[in-house]
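The complex appears here minus one protein chain, its other protein chains still in place.
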Amino acid sequence: MPKRSSLPSLLFSMAALFTASLSLAADKVNFQLDWLPGGDKSPIYVGIDQGFFAEVDIEVRINQGRGSTEAITRIATGTSDIGIADIVALLQARAADNVPVKAVYSLLSQAPHAFVVKKEAGIQSVADVKGKKVATSPFTSSNIFLPLLLEKNGLKESDITLVKTDPGALGPMLITDATDVVISWLTSVDRYRSQAKQAGTELDVIPWYDAGLEFYATSVIASERFLKERPDVAKRFLSAFHKSVEFAFANPDMAAKAVNKKVPEADIPTAITTINSMRTLVYNSVSEKDGIGTITPERLQLTWQATAKAQNLNVTDFDPESVVDRRFYMEQ
Amino acid sequence: MKPFVCFNKVSHQYQSNTTHKVQALTDINFHINKHEFVAVVGPSGCGKSTLLKLITGLMSPSEGSVEIFGKTMHEPRNEVGIVFQKPTLLPWLSVLDNVTFPLKHQHGKVASEAKQYAMTLLKLVGLEQFAHQRPAQLSGGMQQRVGIARALILKPEILIMDEPFSALDALSREIMGFELLRIWEEEPKTVLFITHSINEAVLLADKVLVMSPRPGTVVEELPIDLPRPRNNTTLKHEKFAYYADILRDHIFQKHAALNE
Partner (left out) sequence: MNKALHRYLPILALLALIPLWELICYLANVPNYILPRPSVIYDAFINVDKMRWLEHLWATVRVAVLGFLLSIFISLPLAVLMVQSSFLNRTLFPLLVIIQSTPVVAIAPLLIVILGAGEAPRLAITCLITFFPIVVSTTTGMLSTPSELIDLSRSLKGSVFRQIWQIRFPFAIPHIFSGLKVGITLAIIGAVISEFVAAEKGLGYFVQFSTSYFKIPQAFAALLFLSIISLLLFQTIRWIQAIFFAWSLPAEEQK
C-alpha cells in the first residue's frame, strides 16, 4: 500500500535532509539591533561584510529594532539570540522581571548623554547650566539621569527650566535661542552642528561622563537559552564581534559602506560621522584600562547605582552581577 | 364545501416588553370561501396586519385557531401568497428574477419552466417588456405589480394583500384596483385584501369585514352585492354609495362612541 508508507518515508527523508543541512551549514545566529541601522550599528555589518563571522563558521541574520526594551524582549522570547541594547534597560528589566537575558560584552563604556549649547552662550560645564532653559525630547533615556547629573554638580531640578518637545524641534529651538541647552546623544550631535552651520553659528558639547556620570551604556546581550545551548557559538561570535568593532573604528568609511550595502537608506557620509562621533564612547580611559568589551564589577555597580537612583529603586534589593555572564568573552 | 380560511375565537397579544402586554386582537370569528374576495377595513392600529400574519402562519394566535382548508395553521405554507404594503423588491435582481425569487429562495434554483411561468405572470400584470430591467427603473405602481406577480409565482390558493396600493397616488390606485380585479378574474384566487379605503373595499370585495379600534375585533361582516365584472360604472351604481355609507357609519360610530 503506497499510501500508507509514503507519509512516514517522506518524514524520514525530510528529517534526514534537515540533519544533513544542519551538519553541513554554518551556525546560524539571529542578531538583534536596538534601533534602525546606521553608523552606530556598523560593527556587525562590517564584520559580516569582511567575513569575520564566516571565518568562525557563523552565519548572522540581522533583525532591526525599535528601542532597547523591545530588543531585550525579542531576545528574551527567542526571536533573536544575541544583540545590542542599553545595559541600563537590561538592569531595569532584570530587576523588575528577571528576564532570561544576560550582558556578555560592553560596547559603550561611557554613556552618550550630553548637553549641546551655542558656543557664544559661554556655558562650559554642567554647573553653568544653572538658571538656563533646557530642552529635551519626551522619550529619551537621558531624561532619567538628568536629576542625578544635576545633583552631582551641586544643582537642583528647580535650578533649570526643563521643556520637553518633539526631537525635530530641538535644533531649531537652540538656533533661535528659544532654549539655551539641548539634551542629546553624542551620536546625534552632528545633526545640530549642521543645522547651526546653516544658521551661521557654532555649537559646544558637554558630555555627561565628564561631569560625574560614569557608567556603561550599549552592550551585547544574549538570551540565557542561547548561552546555555550553544556556548561555543556564543564564544566564537563574540570574538568575531570584537574584531568587527576594532575594524569599524579603524576603517569608518568601510564600515559605513558595509551598512549602506545592506541598508541603502543609511547613507554613507552620515554613517561615517556617527561612527566618528561615538569613538570616544568606545575608546576612552575606561576601555584603555579594562579593555573593550570587559564589564568590571566596580563599574557595573556604578551603573546599577545610577540606574537605581534615577528610577527610585532600592540599590541593595538587586545584585547587578546577576545580569552579566563573563564566561563567553575573554580579552585576547 | 368547507370554508378556505376560518378564524375561530382568535385573540392575539403582543408581549411588547417583559411587563407590558398589548392586546391586538380579541375574539375574531369569520370565514372566507373559495375564490371569495374579502376586504378588511378598520382604523389604524386595530390589528389588520396582525390578522395577516396569523393567516400566513408567520405567527400563531395566543388563543383560538386559524384554519386553512380545514387544517390548523402551524407554520407558513406555499398556498398563501403575500403582497406587502411597499413593493420591497430586491434592487439587485431583474424584474424577472424578482418574480422567481420565492422559488430561488426555497429551492436554490429556478427551472426554465418556472421562468416561462414568471413571464406569463408578467404578461398578466402587463410588464412583459420590463422583464429584464431593474426595479429602480420602474414606477411605484409597476413595482407593486411585480410584487403581485411574485406573490403568484408559487400558485397560491390564497392571496393576502396588506394595503398594497396605499403607497400609490390616487389615480394609479384606482387603475391598480381594476387591474387587480382583471387579474383575479383571469386567475381566480381567494383574496384577503386589507385597506384603509372604504371605496376600494366596496369596489373590489364580495364581503367587507369592519374592525373596531384596538383591541380589534370584527364588528360587521357586510356582503357587497354589486354585479361583476366591476369597472368604472360600478362606482356610479346606485348601491355603491349605500354600501360605502354603511361602512362609514360603522367605522365612525365606533370612533364617536369612544370619544364620548
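By written order: A and B. Residues from 1 in each chain.
The definition used in the following text is that a residue touches a chain if its C-beta (ideal position, glycine included) is under 8 Å from a C-beta of that chain, and two chains touch if they have at least 3 such contacts.
On a predicted model such as this, the values are computed, not experimentally measured, just so you know.
J.: Looking beyond the chains shown, say which of A:K41, A:R191, A:K243 or A:R299 touches the absent one.
T.: Of these options, the touching residue for the absent chain is A:R191.
J.: With respect to the chain omitted from the figure, which of B:G70, B:G108 or B:P223 is a touching residue?
T.: From the options B:G70, B:G108 or B:P223, the contact with the absent chain belongs to B:G108.
J.: Looking at the full complex, which residue from B:F84, B:F165 or B:Y243 touches the chain that isn't shown here?
T.: Selected residue, touching the omitted chain: B:F84.
J.: Tell me, which residues in chain A touch the chain that this view leaves out?
T.: 35-36, 38, 63-64, 66, 69-70, 73-74, 77, 79-80, 168, 171-172, 191, 195, 264-267, 270
J.: Touching the missing chain, which residues of chain B?
T.: Residues 53, 56-58, 75-76, 78, 80, 82, 84-86, 88, 90-92, 101-102, 104-106, 108, 134, 136 of chain B touch the chain absent from view.
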